[in-house]
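All protein chains of the complex are present and in place, except for one that has been dropped.
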Amino acid sequence: MKPNQKNISFLRIIAFIFLVITSISILYPLLFMFINSLKTHQEYVNNPAGLPIKVTLDNFITAFRGKPFGLWFANSLFLTIAGALITELLAFPAAFAIAKLKIKGGKFLLGLTMPLMSVPPVAMLIPLFKLASTFNVTKSRGVVIFIYVGILLPMTIYLIHNFIVSIPDSLIESAHIDGCTNLDTLVKIILPLTFPALITSTLVNIVWIWNELLVSLVFLQDESLRTLVVGITLFKSRFTLDIPVIMAGLVIATIPMLLVYFFAQKQLIGGLIEGAIKG
Amino acid sequence: MLALGKKKNNLSRYFFVLPAYLIMAIVIIYPIIFVISNSFFTNKMGESVFVGIRNYRLAFKDPLFYIALKNNLILFLCVPLLSFLSLLTASLLHAKIWGWRIFQSIIFIPYVLATPVVGIVFSYLLQLNGVVNKTLEAINLQSLAKDWLGNPQLALFTIAGIIIWKQLGFGVVLFLARLMSVDNSLYEAATIDGAGAIQKFWFITIPQTKKIIEFHVIISLIDMLSWVFNYIFVMTGGGPGNKTYVLEFLIYKKAFGGGDMNIAMTYCVVILFIASFLITLYSLLLRKDD
Partner (left out) sequence: MKKRLVTLFLLGLVVLTAACQPKPKEKSQLTIWYWGEQEAPGYKNYMESMVKKYEEKNPDVKVNAVLQESDTMYTAFRTAEHAGAGPDIQYLWGGTQALEDVWLGNCTPLDDLIPAEVFADIPESSLKETNWDGKQWGIPAYQFAYGITYNKEDMKAIGVDPEIPFTTWDEFLDVSQKLKDNGKTPIGFGIKDGWLPAWIGIFFGQQNLDSVNDEIALMRGDKSFSDPKYNEWLYKLEELKDKGFINEDILSLDFYQGQQLLESNGASMTLHAQTYAASLEKSLGKDKIGFIKAPIFGTGKLADSIAVPSQVYVIPKSAKNKEEAAKFLIFLREKENMKALYDMANAMLPSKSFDSSWLSTEVDLTVANWLNKYENFCYQLYFAPMFEAEGLAPIIQKMFSEDLSPADASVELDEALKKTIEQNPEINEAFRKWNN
């Protein structure tokens, strides 16, 4: 027994080291971004890897002065909130109807979500752009939100459905016997029970929309409509010399998602597992 | 009264699915039909002209297409590695290695970061005179210092590595959840039988998570096909010497970089074809499992 135990603790040490190295490799690029956003350019050139000797916030000021970061931030925020909420508003009843209302073709509709998830957005761009232009709404946030909703619906329906399926049918039947309509059932019975799943899928969608590049790159060309992620991607070429300014821009774009993550880690991870595992 | 109410419900329940599926039809299904039908046309001074399979002939003749296809396949080959690393990390966390909760939180962080942010930061870190190489030189490992994104043999693998870096957390969380629901007595019994950690991983962990592995592999394959544009766009722009083109990037370049949009549509059809192949494969696997 003894040699075996020794062996196991040895393995545990190896495992621990492996996890430490993985964590460092994940944290270092982030650290690199944060510390360099606080350096002067000269200091970056002399010492790109280490901590700043003298902390400066000038880079953030330069970033905000050079580009309408505040506006981009607001644009991203608007798209993210509107897109995520509307997706939820539409996906929730759909998932409920497929899971519990025994509608015709429900299985087919559910089966459709997986293939729809796999269609690459790049293939949708040209047709959607043409479609939008026939209605003369190419440069509108509304269209971009509409597209985001369309892209996110399959995954969202899939996740919520997997959650609702596990709710016992008897609950719904008794609600019906009590005279509840489907909508009542949805709001009064299912909503409270599904709340965690809704939160999770909302969080996943928030992260997705905030970080989306391709659709907003093509549709929101006006500088006044641009999102933060598109802004910083293009912004790079203008300040290529002043790397700390670029890093400051990246930090501005990253902080909101890190905040979401740290405050909602449990729901994000927990719900994701829940939805995927049951599927 | 009851019957009437039931009938009302009968109709109204379709309203629950209608808006969602209507939007999906417009945003996803309509473009598919459009792309397929337009791949047989070309644009002549603003007018659509039917050209049969000319676009396909030209598209399949273009060496760029084969580079892109090959690179997508190489990325596919990285998927098993991604799944394996995820599962391995998950089982280490499951074994409650000291500090596992903190490790779990850290490993998931890249999932919430924007790909362009990740791409830009890594572009700087991995420059020939960047921090990574400087560090390697400082610890006397000059021979490992490479032009990570500028070397044609290396660039795609560097990108693959960064994708793994970003996607690892998702897989880990997925597998960890499954492992937590595995009956612990299986592991205990194996311990009594004298099985080592590696045997347990091989004979218990992998079979027990088979379904999740399949799910993860298919999701990651789709990622490698349909969601890698951002990495390429930000980090290499397809270079050096076209060595990092993937299908998605090829479509973007052909469609929006000048030239013939309709040739881009033929590539869209190809990418849709591969995606549907993957999906069919997955549903066959699911059916077999059931």
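To keep things simple, chains are lettered A and B as they appear, and every chain counts its residues starting from 1.
Throughout what follows, contacts are C-beta pairs under 8 Å (C-beta built on N, C-alpha and C of every residue); 3 or more make two chains touch, one makes a residue touch a chain.
Keep in mind the model is a prediction, meaning the values are calculated, not measured.
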Requested in this report: Pick out the residues on subunit B that sit against the missing chain.
Outcome: 8, 12, 15, 19, 42-46, 58, 61-64, 123, 126-130, 147-152, 236-243, 253, 256-261, 263
**Report entry** Positions on subunit A where the hidden chain makes contact
**Finding:** 45, 82, 86, 89-90, 126, 129-130, 132-133, 135-143, 145-146, 181, 183-184, 217-218, 221-224, 234, 237-238, 240-241
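Simple rule for what comes next: only the chains that are shown with their structure count from here on.
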**Report entry** Centre-to-centre distance between subunit B and subunit A (centres being mean Cα positions), rounded to whole Å
**Finding:** 15
Query raised in the report: Once bound in the complex, which stretches of subunit A touch subunit B?
Result: 4, 7-8, 11-12, 15-16, 18-19, 22-23, 25-27, 29-30, 32-33, 48-49, 90-91, 93-94, 96-98, 101, 103, 109, 111-112, 114-128, 130-131, 146-147, 149-151, 153-154, 157, 179, 181-183, 186, 207, 210-211, 213-214, 218, 229, 232-233, 236, 243, 246-247, 250, 253-254, 257-258, 260-261, 265, 268-269, 272-274, 276-277, 279
**Report entry** Footprint of subunit A on subunit B - complex, ascending
**Finding:** 5, 8-9, 12-17, 19-21, 23-24, 26-32, 34-35, 38, 89, 92-93, 95, 97-100, 102-118, 120-122, 124-125, 130-131, 134-135, 165, 168, 170, 173-174, 176-178, 181, 194, 196-197, 212, 215, 222, 225-227, 229-230, 233-234, 248, 251-252, 255-256, 261, 264-265, 268, 271-272, 275-276, 278-279, 282-283
